[in-house]
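For this view, one protein chain was removed and the others were kept in their places.
Chain IDs A, B and C follow the sequence of writing; residue 1 opens each chain.
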Amino acid sequence: MSASYILKRLMMIVYTLLVVSLIVFAITQILPADAAVMMLGENATDEALEALRQSMGLNAPIWMQYGQWLGHLLQGDFGHSLRTGQAIGPVMFEALGRSMLLAVLSIGLMLVIAVPLGIIAAIRRGRIADMLVSLVSYIGVSLPEFVTATIAVLVFADLMAWLPPTGYVPLTENFADGLAHLVLPVCVISIILIAHVSRMVRSELVDVLHSDYIRAARMKGLSSGTVLRRHALRNALLPTITIVALDVGYLLGGVIVVEEIFAIPGIGRQLIVAIQARDLPSIQAGVLIMAATYSIVNFAADILYAWLDKRIQYD
Amino acid sequence: MTEFLKRLLRTPQGAIGLVLVLLVLIVVIFGPSLAPHDPESLKPLARYKGMSAAYWLGTDQYGRDIFSRLLIGARATVTMAVLATVVGTLAGAVIGTTSAFLGGRADEVIMRTIDAVMSIPSLLFALLIVNLLGSSTANALVAVAIAFAPGMARITRSVALSVRKQDYVSAAIARGESASYIVMREMLPNVIAPIIVEMTIRVSFAVMLFATLSFLGLGAQPPAAEWGLMVSEARRYMHLSAGILVWPSIAIALVAIGFNLLGDGLRDALNPRT
Amino acid sequence: MADLQQPPVLDIRGYSLDYEAPNGTFHALKDINLSVPRGEILGLVGESGSGKTSLAWSIMRYLPKNARETAGTILLSGEDLMKKSVSEIETMRGKRISMVFQDPSTSLNPTLSLGTQLSEVLTRHRGLTRRQAWREGEAMLARVGLKTPAAMMQRMPHEASGGEKQRVVIAAAFACNPECILFDEPTTALDVITARQILDLFVELQAETGVASLYISHDLALVARTAQRVAVIRRGEIVEQGPVNAIFAQAQQAYTRELIAAVPDPRRRLVETRPDVSGDALVKVEEVSVHYGRTGFFSSLTGTRERVTGNRAVSLDIRRGEILGIVGESGSGKSTLAKAMTGLNRFEGRIWFDGRPITGLKDMDTAYRKDVQIIFQHPDASLNPRQKIREILSRPLKLYGSAAQLDQQIGDMLERVRLPRTHADRYPHQLSGGEKQRVAIARAFASRPRLVICDEITSALDVSVQASVIELLLDLQKQSDTAYLFITHDLNLIRQIAHRIAVMYRGDLIEIADAETIDSPDRAEYTRRLIQTVAPPAGATHPSS
Partner (left out) sequence: MLAMKRRLFLAGTAAVLTAPSLGFAQTAAPAKGGTLRVSIDQAASVIHPLLTRVNPEYLITELLYSNLTRLKVDMSVESDLAESWSANEALTEWTFKLRSGVKFHDGSPCAAEDVVATFKAILDPANASPGRNNVGPIADVSAPDATTVVFKLAAAYADFPVSVAYTTARIIPAKIATGDFKSLSTKAIGTGPFKLVSYEPDRLIVVERNPDYYDPARPYLDRIEIQVFPDTSAEGSAMIAGDVDIISTLQPTEYLRLDGSRGVDVLRVASGQFCNVNFGCDTPPFNDPRVRRALALTVDRKAMVDFVTEGFGTPGNDTPLNASYRFFKSVAQRKADIAEAKKLLAEAGHPNGFEATLIASDRPAVRTQLAVALKEMAKEAGITINVQTMPHATYLEQVWKKGSFYVGFYNMQPTPDGIFKLLYTSDAAWNETRWNNKAFDALIAEARGTTDEAKRTDLYTKAQALMNEEVPSIIPAFFDVLGAKREWVENYQVHPRASVFRLDHVSLSAKAPKRG
């Protein structure tokens, strides 16, 4: 892995963000909403609207608006929310922080459960344990998050009263309470990922266990345990890094629904509110931040993968 | 074909998946004629009823028969999901195969752009598109199809690239065949099998994506009996009668599991290794 | 030399093995009787599917779940391996019986250093500490002829060449001084010269340690050079076994004789005609260079260039009706030229075909396509698995000729390559490897081309099939006076059939020489090394010639 490889990947991120910014700008331009109307509300007079449009540059050609928007973005200025009038940048990044906390905890929980499940299923391929793991996976991927979330709240909060049903308490404010509030959403997000990742781990490990070098290691007289630990697991788990990074895309989508139900003021919730209120600058910023997060996570995963797997040669 | 079916039925996934999907298809085709009640007529006196001989799965918040609604809603739910997946897959397959065939700069630009599009979570992308087009079943279909296309393009391309390296494609090029013949006749038939596997599994994602769009108020429109819409509407009434929520959830889960199992079964049946 | 007083180290008696398949039982091995005494190399020769690898796994006690051992015993120094428990077998593998595999690039774990993979055998079976094992490992690597053992221990598999990796694998196999080693085609994946070196190393180590060796191969010539005794296996049964010389001199079984006859022998020329040297050459290749790889969009932004040279300024000509052979190791650029000539690769330089300049894909019109055909190495890959033979063969007719009376024409084409007309309705997977290659040949000849490029077309085939395909090709050549560009890594084969031979090495054309005088001492140094390496089996005579 060379510096030029890293540079190349970084430029891909820039390209990605450029494409995303174009897409999102195009969509928000066509969205049936007039930014001036959104800001002044239904009671504004036409003169007031026109004056505002003029001052916001909404009458300029679209490509100029895009250029201006991009220019402000490059200076770190995401503009102001049409809905609340607040600066978008700080609001979005604070929300992103909360979502990332949710995401990181979910990925952590998922890995702790999914990897051992996948390994067990692969070793016990075709046996009862394998079937059970598959069953769990299938049930995990069979219900949308809003249903699992509803059921989880119903059972663990309403019926059992083990956990707070909803809401968000910052960990800095009250660590234990904050964590308790995160348990249900984290579990709900993890379920689908557990199913996906445990299946990937299983199939990777099955492939590796069928490879020539595993057979060769067996023929050296190494015990099954040693073969699994030293030869198979490492190779089977490495690709999981990439898979998990790609799942971040799914996770960011799932976060939208889960944050809505659990009243977590993360970036997904911000986006939903922005979309519902046609708060165009917030939509633009939110989508762009999500895409950037996804790109950066995948970039980090690639670097990590390359660092762990010496085999991969980059130009 | 029969040999392939045998291979498919040999794995438990394939067998159960096929049975479930066939069951769903039967409901899709014959559901409306089997429904014992009008799925839309309101019955003020029969709201929130539990399971009974008259209403097998009880009634919902308007006194409508849940069983009838499920039978009729299968058509909207499953057909939409399958259609969206097929459209998304076709679009993706064409982009992916073309990109793989073109190669070089064009391929790189197409794939980087696809990567860029994929960095927007598909649910979010679908949300934006539905908002753009207005919420309706048809628009949700378009949104899900568009959201699926980049992923399918990626998969198709990687399969197509491996096919393109095959000697029979080289042979066709060396023979001087036209590009369209090579893509359509030599490459596509060999790209299709893995695509079908992926597509089958994605149907279950589509069912869930539709349900989620309905939950966010952007999918099917009431009083449609679309299952996702039924579940999301039922959330408000679940404390009054759990059945309203439970039955359509189970229906969705069965479809999702069915297509997932079938996809896995197909993969195993097509893969000589297992 | 074999010590005949001792009981055999490996003794297989009346061993039979079945596989349970969904569509019935498959008898993989039938009543196998083999024994290898200490100090002996027993060659086990068979074509693909003969059961030779199944036997190796039976000995190593590593059988799939659907395997059923119906009869017999496998004894290692008198101990019945079939009665050992899993953990007992695990302590024996690598210590008392070990194995060397075909392809070192897949039999070594890509994420562990070579040193780790070598020393783990020593820590496991000889109870050494990791540090001791590492030191011992370095010594072993020195013993297998690696120049810088300490550095090699640190390397990852992808940082070593194929030959170096196979040496590490061999070192690991010999590490615990086992009683018996199985070699499963240990040189097949290597280039000829490397293969020869590995073979020499193996013979040397075997002589030094006296380990009982079972050498499994499809290559009768190779086995004849290495083993003292040879056993021929066919469809799960030992057809014949005995001392190498005896087998080659007077094989008892027809199958064995066929096998021996099929081994290419440069002394036995198969073409008598000489091409017409008057007039212009059919093809003139002028300074053709090919570069692989491209500069990616993002790489060009960062200034990285990724270009690999496939061919450097190659010039040669092919005469009408001539068979020009091209030999070289893998990566020597011999196929690159074929791809350039068929428009599968971009090239610089110029190709003249029948007086017409061809500078790139755009010049390759239908007339050129019709005249220049290519046949690929793997018939599995070159025939579209989703098309029936009829459709495959109809393409050239539709493209170049008349598509009238398609069925009639396709039937005739099949007959020309000695296949039944009814094969038109089959799919490629319903044909055997040889049959598939015949279909590919039929497809190439459909347009009555003037040049057919044969790119390693026999190397995926068993020797006996190879012989019949070669015979067919030569017959067709006689009939139509087509020129062949015959690309192969098999020097013996090309010396049998080519008029002239071009030798390539790492993208450069070393020289072109008459096939009959290629072994003259004033050839280029590389050519001479190649000739030496692949010298024909010493003791072999040819009963059928």
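Remarks
Convention: contacts are C-beta pairs under 8 Å (C-beta built on N, C-alpha and C of every residue); 3 or more make two chains touch, one makes a residue touch a chain.
The structure displayed is predicted, hence computed values, not measured ones.
Counted over the whole complex, the shown chains touched by the missing one are A, B. The chain that is not drawn here is touched, among residues A:N235, A:Q270 or A:T293, by A:Q270. Of A:T28, A:S99, A:S137 or A:T150, it is A:T150 that touches the chain left out of the display. In the full complex, chain B contacts the hidden chain through residues 40-42, 44, 47, 61-62, 131, 134-136, 217-218, 221-223, 235-240. Residue positions on chain A in contact with the hidden chain: 32-34, 37-38, 40-45, 47-48, 51, 83-86, 150, 153, 157-158, 161, 164-168, 174, 260-263, 265, 269-270, 272-273, 275-278, in rising order.
One rule holds for everything that comes next: only the chains that are shown with their structure count from here on.
Distance between Cα centroids is largest for the pairing of chain B with C.
The chain pair A-C and the chain pair B-C differ in C-beta contact count, and the higher one is A-C. Rounded to whole angstrom units, the spacing between the C-alpha centres of chain A and chain B is 22. Once the centre of each chain is set as its mean CA position, chain B and chain C turn out to be 46 Å apart. Counting partner chains per residue, chain C shows two or more touched chains at residues 298. Annotation for chain A: residues touching 2 or more other chains are 12, 15. Considering their complex, residues 12, 15-20, 23-24, 27, 30-32, 131, 134, 138-139, 141-147, 150-151, 154, 210, 249-250, 252-254, 256-257, 260, 271-272, 275, 283, 287, 290-292, 294-295, 298 of chain A touch chain B. Residue ranges of chain C in contact with chain A, taken from their complex: 60, 62, 87, 90-95, 98-99, 101, 103, 106-112, 117, 120-121, 124-125, 156-158, 169, 172, 298-299, 301-304, 306.
For chain B in complex with chain A, the residues that touch the partner chain are 12-13, 112-113, 115-124, 127-129, 131-132, 134, 204, 208-209, 211-212, 215-216, 228, 231-232, 235, 238, 245, 249, 252-254, 256-257, 260-261, 273.
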